[in-house]
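The complex appears here without one of its protein chains, the remainder shown in place.
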């Protein structure tokens, strides 16, 4: 046996011991970080308004010795928390924004805490808390074992349509990082090779000329007509774009009073496709539909670009590494109380194909286009990024529902959160101790990227839409 | 000369004196009632919320000796104030509701007092105050001259789309009245033979099935689609209804978030026509458009009937009487300051055909379909009703504009208000002293009505929509 | 009694005798010209294809000594027939085109002669024949009485949407004429002060990119989508143009096969308004709707202007003159057979307000916007034009129906035709013998025209659409 080989085997054996120790330690820390997640669940702050949530996380990280940079990219609730120095630089991302209208108690039936209020229907309370949990655990291990390198927690606000990460990328916050670890609440456990959909969103505002709708409708130019013609045109567009595209919109202002020809109307639209360059072409055609609306109705169009995210670039090397570690961590086992909760929730689901019990397993990474969008997609095009999911939601529960909000506030969500934190910790341990893993991640990144140059579709002079959740 | 003739001539001469005296007395009361109008202008309370405005009017009438019936038809801001006894019973109607979004200072440029707040863009602050002024003056005259008969002030709330008068009619408040006097702020002076448009309004609510718009749009049934198909169908309807019809709508709820297939959407629609029976047919077809929207989109439709008013039935005898009296009263003369105000306002108008100066004249009553709608229309089908307008607004200023709201708060509005009050007083004097006039009014009423039986299109079990101005 | 006066009275008396004589003569010619009308009814040739009809008329006029100019404005079926010389120049217009799809036997029930074939649903067979009858009668009188002046028959093809008269005006055919006499079949008798609607029509052709609609719909650009978006936009336009406007269209090509994304689609549209300058504005907005369709669907738009007619400019002096003469001529009296025919036809009518019997009277000229369009409108803006209608159709029968086509082929139509011919003859007699009448006509013309400069909306380089009736 060569010395090198002996060394490696020893190192592996040491790391295995470290991992076991970390998993044990984390079991005792679970309650504490569970409490953090619950507090953020109760704060339920929407995008760019997550002041209390960000403050809580920053406080914990500061107390653990991380140095905090606040107000990243000019966003009050964006921050980084860094510990250590030198290479490699490993990032962990944490989100903490809630969703409007999804206020929900931690019970298995529809019951808002505050009627119409926001709620954590995407489990971002768990997301931020698990990443915090992982960051502090890794730091403790690095201190104890004198592991060189830099660890950075990314406090990334407004994932839900606000695009916080885009502005943090633009501000250079990801420039020196070697690998980023990312996770997301789900109804199953596993490393991810799934992509997400590239997305653009904008508000289309039509300005017309008011008139009394009974006395002189011919004197008015209806902003609502402009909007309707645009919307109708978009419907005709659907047949002539690739089937994998998605376009959806709501009318956020459809006129003020029936007796006045509307001089203002607003439509809020998302368009998505598995590929950003294809989306570019679709987006251009949507713009033409909007212009057609203005042209035909003799109204004026103003388009406010709201958000854009790339499709996620999966990383094969990191997915394999995460998969290995998650199998060490294992899935989520329910108590009889949790089982009862899960079964009650299940009655309310339309799609019941995923059985209860499946949350105990770890699934193999699967490739595919995905059907959601995330600003983590942009991160994946600037740095190798790992992505994993854990069963924070009862099997079959989709994100953005009251059911997911309920799970995110009770023990099932917190159990999934611990699985996530542990998986992040073990993966970071590999990355810090084996430079080959970081290199492999970079190689996977370059292979999939194939020379494509990332450029955010958000206009360069576009400021973070800090008030995008305010109603007009 | 026969005795009868002599008596009549004497009576006429006495009445002429009385009228002269009244006009003089009213000149001194003008400031006081102008103040009342200004207070209501400042209250700027929207339909069914006119608590302070109604209280102010009730207080004045109570102080003048009228007996007040509050909460008429179960409406907190509807009331009657009655004085005297026996026949004839003459009513005077007063409105006092403001319009949302029309907050405006008393200056000749666009300047809201409270941004987005309500304002008196239809001059109903003047309407209620002038009717009060007239009522108190008439009562004083009846007392002084021992004129027999009953005088009733109708405090009619929520004219602007709330239909207050419908419910007061339904509650029997107009059962014993012989003639009702009604006026409205305008940009010119004159008795009116103009009709108004019969109107129905309703909220069309579509209920679908939500789904994640990117993940499973095929699982959703879009309430917004239902609404859009309805709206598109209504546009196709326009060609195939009489040209004199009007249909106009706004979208009051067009979905909540683009990434969710909307499970709720709401459209608020008005339809109008010079004749209620013709409108009935148009309304039925609009219902079919709504049902088609629900059918094609597999959503559920709920229709809430909001309001309905009849076209106004002009009264030839009363118009002639009012015309005669208004010529005695005369129009509105501007001071140099008012002239400057008027000229500045005028710069902001699109239609400048009506010259400044025209407010000094009294115009002859004109027949025509009109282009607005009012719940006074319903009153005109149950009792002979006089209608007149006075130049409270600078010539060319349409109702429901910031310009009209500005005028209603300053001296030009108040001058018009005095012309109205005086015209009502002189006309009431004729009606109280000459039974022939009341009979002629009734004959005119029967002739135009031609046997048509009034029946409000508001469903019999429909309660006053006391919260129709609240946003959902 | 002055000599002048004596002369005038004598002249009047002479003229009265002449008129009586003419009426008598015409009664004997009625059968012959009725036969002409019946032949043209049987030819039933559509616009610009009226070869046999025009030949028949030309033959009659040539035989009567008129000199014929054929192929006016490059149109094979347009001609003029002139007799006499010097001033005044009086024109009589004759039309002879049939309508597609209105083939109908001369029976009071729906029964096409040729299924789907053309028919004289607007009675132009009578129109041309009556004008011929009048022209020959006038000429005979001028010969007999040595009346100086020029008489010209205008053979004007393709009135129904082909705009024959526009091109004849453009070619200078109306340059030297002093007054034009025009009539049209109707369901009543009377001189007309009614206007017609100004009209523009065009074919909107969209060119897309074909693709297999199942394999690669995203590769196609649908011409039909462009058309649909245009049409939808036009529907939204309806609310915001004056109520007196009319827009109507059909889809003349909506794609060839469902499995091919249509690369060609065509919409044929008419727009009308009582005023040409107002129509100009509406037309511009329809163009924008068409452009919006092309823009939103990424297709190419080609617009072919088809036709345009002005609203008719009524002539007060000529209407008074015609009215006077028509009262001398009288209306139409039915035989018992005709009465039975009329009653049977009447059963098939929706609107039965006009009673049988009303065709015996001559109605006073009425002012109004009218609801049809005619290229005679353009003539009325370049020369004083008289217009009258006679009861060729059973009272209540609208033009462009099988009922009118039936009447036009039987004795009722021919009786109305004789009334028309007589009215034209008497009016021409006045114009030839009294220069004041021509001057009055010119004065009326100038007063109504009020300086407006006629300019046809048909592009200057647009050739007569000789094949506009061919299906593609």
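Letters are used for the chains, namely A, B and C, taken in the order the chains are written, and counting of residues starts over at 1 for each.
Keep this in mind: contacts are C-beta pairs under 8 Å (C-beta built on N, C-alpha and C of every residue); 3 or more make two chains touch, one makes a residue touch a chain.
Model, not experiment: these values are computed from the prediction.
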For the unseen chain, which displayed partners does it touch in the full complex? A, B, C
Which candidate, B:144, B:298, B:367 or B:470, sits in contact with the chain we can't see? B:298
Listed residues C:44, C:93, C:193 or C:269, member touching the removed chain: C:269
Sort through C:37, C:131, C:156 or C:232 and give me the one touching the missing partner chain. C:232
State which residues belonging to subunit C touch the missing partner chain. 100-101, 161, 197, 201, 212-217, 219, 224, 228, 231-232, 246, 248-262, 265, 267-270, 272, 350, 371-373, 398-400
Tell me, which residues in subunit A touch the chain that this view leaves out? 232, 235-236, 238-239, 243-244, 247-248
Subunit B residues touching the chain left out here are 217-218, 220-222, 225, 228-230, 232-233, 236-237, 239-243, 261, 285, 288-289, 291-293, 295-298
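One rule holds for everything that comes next: only the chains that are shown with their structure count from here on.
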With centres defined as the mean C-alpha position, give me the subunit B-subunit C separation in Å. 48
Round to the nearest whole Å and give the separation of the Cα centres of subunit A and subunit C. 70
At which residue positions does subunit C touch at least two other chains? 232, 236, 239, 243
